[in-house]
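Complex shown without one protein chain; remaining protein chains in place.
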Amino acid sequence: MAGSIYGTLFRLSTWGESHGDGIGVVVDGCPAGLPLTEEAVQQYLNRRKPGQTRYSTPRRENDTVSILSGVFEGRTTGTPISMLVKNESQRSSDYSEIAGYYRPGHADYTMDQKYGFRDYRGGGRTSARETIGRVAGGAVASKLLEELGISVCAYTRSIGPVSINYKNCSKENIEKSPLRMPDLHASEQAEELLEKTMKEQDSLGGIIECIVSGVPAGIGEPVFDKLDACLAHAVLSIGATKGIEFGAGFDAAAMRGSEDNDGFTADACGHVRKTSNNAGGILGGMSDGSEIIFRTAFKPTPSISREQQTVNKAGEPITVSVRGRHDPIVVPRAVVVVESMAAVAIADLMMCSMSSRLDRMKDFFGKTK
Amino acid sequence: MAGSIYGTLFRLSTWGESHGDGIGVVVDGCPAGLPLTEEAVQQYLNRRKPGQTRYSTPRRENDTVSILSGVFEGRTTGTPISMLVKNESQRSSDYSEIAGYYRPGHADYTMDQKYGFRDYRGGGRTSARETIGRVAGGAVASKLLEELGISVCAYTRSIGPVSINYKNCSKENIEKSPLRMPDLHASEQAEELLEKTMKEQDSLGGIIECIVSGVPAGIGEPVFDKLDACLAHAVLSIGATKGIEFGAGFDAAAMRGSEDNDGFTADACGHVRKTSNNAGGILGGMSDGSEIIFRTAFKPTPSISREQQTVNKAGEPITVSVRGRHDPIVVPRAVVVVESMAAVAIADLMMCSMSSRLDRMKDFFGKTK
Amino acid sequence: MAGSIYGTLFRLSTWGESHGDGIGVVVDGCPAGLPLTEEAVQQYLNRRKPGQTRYSTPRRENDTVSILSGVFEGRTTGTPISMLVKNESQRSSDYSEIAGYYRPGHADYTMDQKYGFRDYRGGGRTSARETIGRVAGGAVASKLLEELGISVCAYTRSIGPVSINYKNCSKENIEKSPLRMPDLHASEQAEELLEKTMKEQDSLGGIIECIVSGVPAGIGEPVFDKLDACLAHAVLSIGATKGIEFGAGFDAAAMRGSEDNDGFTADACGHVRKTSNNAGGILGGMSDGSEIIFRTAFKPTPSISREQQTVNKAGEPITVSVRGRHDPIVVPRAVVVVESMAAVAIADLMMCSMSSRLDRMKDFFGKTK
Partner (left out) sequence: MAGSIYGTLFRLSTWGESHGDGIGVVVDGCPAGLPLTEEAVQQYLNRRKPGQTRYSTPRRENDTVSILSGVFEGRTTGTPISMLVKNESQRSSDYSEIAGYYRPGHADYTMDQKYGFRDYRGGGRTSARETIGRVAGGAVASKLLEELGISVCAYTRSIGPVSINYKNCSKENIEKSPLRMPDLHASEQAEELLEKTMKEQDSLGGIIECIVSGVPAGIGEPVFDKLDACLAHAVLSIGATKGIEFGAGFDAAAMRGSEDNDGFTADACGHVRKTSNNAGGILGGMSDGSEIIFRTAFKPTPSISREQQTVNKAGEPITVSVRGRHDPIVVPRAVVVVESMAAVAIADLMMCSMSSRLDRMKDFFGKTK
C-alpha cells in the first residue's frame, strides 16, 4: 500500500528521509480561502525542532519551511499545498556502521525484511525527522480548525513514573516547561529524573494527553470510520507510540456502568450537555459536543549509548552502543506531532460529515446555484 | 464518509440494523480458491451469539448465516462474498419509548445530531448486532490467514477488577470459561462478581487480549498505514472500546530504553529472533516476525436497569431505567469480534505488502505469463 | 483490488452472480432523510428487466427488489441501504458445456487467467445480471439528485448504423420505443435491422447518449478526479462499453479552437451562461452549469448462435454456437444502467465538493452548532 498518504478529503502526502535533500508534505483537499503563511507553519515546526532544550538532540536544524504551491495572495487556493524543509545538519558518517546490524527497538530489521535493503543514514525514512511533514500538514489543519472554532491542545502528562497533578496545571505552563508539562513542579521532578537517566546512558518514555475543544456533535463515520478509530489510526501512526485511550480509557474497563455512564442534562439555553466526560467526548464513534480527550503512550527512545546485545545481518551476535545525537526522551517534541495528527484526522472527518443529511445538502446546494 | 466499508484490498461492507430484516456483509477482494462453507462461518458467529450463558441477553437468536454469492463448488471465486443473517427475535415494542430521550452512554444523542433522526428500535445500527457483519467477514479473513499459516487468538484478560494469572492459563480453557478467560480460577471469581453486579442492576467492563502468530516480517505500510495504526483503527471501530495498547503498551511509557528494547539474536538456523517482546511484534509499524500482541479496553454495558438521570429531546430532565434484554457484560461475546477485526486488518495489509519489492514482483509476474 | 466497490463518499458495493441466490448492492453514504421506497427502486429495475420486448432475452425474471436496511419510516437513515433481488429463472444446465472452452468476445479466458477457475453458470459475475446492483444503487443516487434539482436522462442514439435525427426526437418517445430511441422513425428502422440480424443469428451494438441537467457549476475534483474522468470510470465499468466522449467528443479533435470554444454571455439576471456547448458541460474537469452531455459505445452482444471458431482449455480448436437465451442487442436495457452510473458518479462528486471553500464550510458548521 502507498502508506505515506493519509486521509479521504483532507489529505497529507509526506515524503523524505533523514539524510536526503529534505523533508516535505503535500496537503491536498484544503478548502480555498484559508489565510496561510510560512510564518504560521514555522511556528508549529519550531515546537518540534531539536535543540530547544538540553533534553533534545544538540543537532542544529533550523527546519525552515517553504510553501511551494497552493497559496496565492496569502490565502489557500484549493489546490495542493506543497511544503519543503531542507535537510541541513546531516553527517552521514555517523551512521555508516549501522548498515550492517540491527539496532534493538528500531525498524532496521523490519525495513530490511520488507524492502530488501534500507537507506541506513540516520534511520532514513524511519527517522523522527519524518514527523516534519506531519507537523507542517498539521499546521494547515489546525489553522482550518481554528477558523471553525476548534482548538487542539496537547501536553506531556507523564515522563517515566512522574505524572502531572491536575491541581497544579495551567495551559500557560506548557510552553514554560522544557518538557511541555502543564504542572511545573512535576516538570522539575521529571527533569531531575532525566538528568540521572542521561548520566546512566539510558532513556525515558512518557504519556501525552490531548484535548480538542469546539468540535460540533456528530463528527465521525460509523461503523468503521468512527472518530476514535480514526484518531487512533492517525496518532498511532506516529513512531514510538504504543497505545491510545479515550476519556476514562483503560480505567473504564474496571468501572461499573452506573459509574462510567455520563448523564445528560440541558443548559440554560436548552442545549443538551453531559454531566461528566468518561466518554472522552465521543459516543458511538461520533463527537458528542463535549471536549474530546485522549492519551497516547510513547516508549523510551530506543537509541541509547549503553551497550546492548544484538546481531548483525549474518546473524552473528554483537554488542552495540548507539552513538550519534539522540534525544533521551522524545515526548516533549512529540507534543506538537500528536496535535498535528489529531487536527488532520478531525479536519478530514468534518469534511466527510457534510453530506450526512439531505436537509443540509439541499440548503448547501440551494445557495451555490 | 461512507463509514461502513473497511479496507483497501480485502474489504468489508457491512449493513443492517437491530430491527430491520437482517444483518449482513459483503466481503470484496477475497482471493479465489479459498475453501469456504456456511458451516465454517457459522462457527465464528456461534461464538458471538447471545444466549450462550446467563451472562448474555436471553434473546433467542440463531443468527444463521447464508452465503449468497462468491462461492462456487466450495471455493471462493474472487468475486464478492455476500452473507446474510436474518433478524428473528425483534420486539420493537420494547424500545418505542426510547425514541424520545437520550440513554446515558449510548449514541442516541449523537445519532440524532448527525442524521437528524434515528431508527431507535433496539439501537438500530448502533446495536451490538452490527458486529454480526464483522464476524462473518472476519471468518473469511481468518480462513484466509489460516491457509497462510497465521492464527489469531483472543480471550478475556480481565472483567472489572478481576484479571487472569498467566500461570493458570491454557488455550483450552478459553471456551470452557463462560467468560472466555483462559484462567478458570479467575473466571470463577469474575462470575461471582457478575452475579453480584447483576443483582445491583449494574454492569461491568473488561479487557480483551489478542495474539496473532505466524505473520511474516515486514507487514504494515509506513508511515500512516503501520500495522499497529491499522489494527487500532479496526479494533477501536468496535462499539464500547475505549483504548488499545501493543506489547508493553502504556507500561512502556514508564520503562527505560534499556528495559524496553528487545534484543536481537539468531536461532540455530540463522533466523533472526528477538530475545523479548515488549514491542508486541511490531517495529517501526511493521511486523517483526514474533507474536503480535495487543489489548483493548471495553467499557461496561451502558444499558442498565438501575435508574439514571438524563434528558428528553425537549431538554427536560427525566429519570430512566433501560429495560429490554441486555448483557451485563459484553466482553465474552466481543472476543470473536476482536479476532475478526484483527484478521481483517492483517489480511488486508498482507495483500497490500505484496508489491513492496521489485525482485518479488518480477518473480511473481514471471510465473503468471 | 476490491473492484466491486465504487465511490468515495457515496458508495456502491455490488455483489452477485447470474446463477447464485441473488444479486444485490449496499449503498453506503447516502444522506439521511431521503424518501425511499421499494416501489421507487423497482421502477428503475423494471426498465432494465428482460422480457420487455422481443429484442431482449425471453427469460422471465421479475427482479423484485427488497430493501433490507437503511430505511425507517419511509426515509433513509444515513446507514447502509442493502438491497436484494433474488435470482429466479436460472437453468444451470444451459451453461454447463461452456465451462470447458472460451467463448469469443466473453471474459471466460480472462476470468480463468485471473482467478484460476470461474463460476461458468450464465457467465457468473460477468453476466449482465450484475448490472442489477448498479441500477438499484443508481435509483438511490437518482432520487438524491432529484431532490437537489438534477435530472439524468439517457436514450439510445444509434443501433448499428441507424442513428436518431434530433429533429424527430422528444423525451416522451424514449419509453414508447422498444429500443428506447427518442426518434420513433429511427426506432422502426432499427427494429427492421434487428429482425434481419436475428434471423442471421447475429447481434448488434449501438450508442447511448446521456444528458444531465441542473448540476451546479464547480463539481469535479481536479486534477485526477475531474468530472469527465470520474464519469468515464463509472460508465466504462459497464460491460460491453468500448468508449466514451463528452460534448463534441472525438469530433472536437478535427475542429479549430475558434469553432470549438464556447463563448460566455450573461442572462437577464446576470448569470454567466455559455453560447454553445461543445464542452459538454465540463470545463477543466468541473461542471460549468450547462447540460452535461456524453455518449458511450456498446459493442454487439458477443453471444451469438452463429458458429464461431475458438479453443477449449486444452488449446484445441473447436467450433461453438452460443446457445441459451441472449439479447440480440443490449443497448435498450443498458440505458438505465448508464443513467445509474452517471447518477452515482455525480452524487459522489457533489458530496466531495462541499468542502472546497472555507466560507461555505464556516457557513455550514456555523449552523450545526
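Residue numbering begins at 1 within each chain, and the chains themselves are lettered A, B and C in the order written.
Here, contacts are C-beta pairs under 8 Å (C-beta built on N, C-alpha and C of every residue); 3 or more make two chains touch, one makes a residue touch a chain.
Worth saying up front: this structure is predicted, and the values here are computed from it rather than measured.
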item	value
Chains still shown that are in contact with the chain withheld from the display	A, B, C
Hidden-chain contact residue, picked from the options C:178, C:214 or C:285	C:285
Residues belonging to chain A that touch the chain removed from view	1-5, 7-11, 13-17, 20-24, 26, 28-29, 32-33, 66, 68-70, 72, 75, 77-82, 84, 113-119, 121, 124-125, 368
Residues of chain B (touch criterion as defined above) contacting the omitted chain	8-10, 29, 31-34, 76, 78-79, 144, 147-149, 216-218, 222, 350-352, 354-365, 367-369
Residues belonging to chain C that touch the chain removed from view	1-6, 8-9, 12, 14, 102, 104-107, 109-111, 113-116, 125-126, 130, 158, 160-161, 197, 202-207, 216-226, 228-230, 232-234, 236-237, 239, 241-250, 252-266, 270-272, 275, 278-280, 283-289, 297-304, 306, 308-311, 314-317, 349, 352-353, 356-357, 359
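Heads up, the rule we're going with is that only the chains that are shown with their structure count from here on.
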item	value
Turning angle required so that chain A lies on chain C, C-alpha fit (0 to 180°, nearest 5)	180
Same-residue or different-residue interface between chain B and chain C, half as cut-off	same
Farthest-lying chain, centroid of Cα atoms versus that of chain B	C
Whole-Å separation of chain centres (CA-atom averages), chain A against chain B	26
Mean-CA-position distance for chain C and chain B (Å)	37
Numbers and ranges of chain A residues touching at least 2 other chains	8-9, 216-218, 222, 352, 356-357, 359
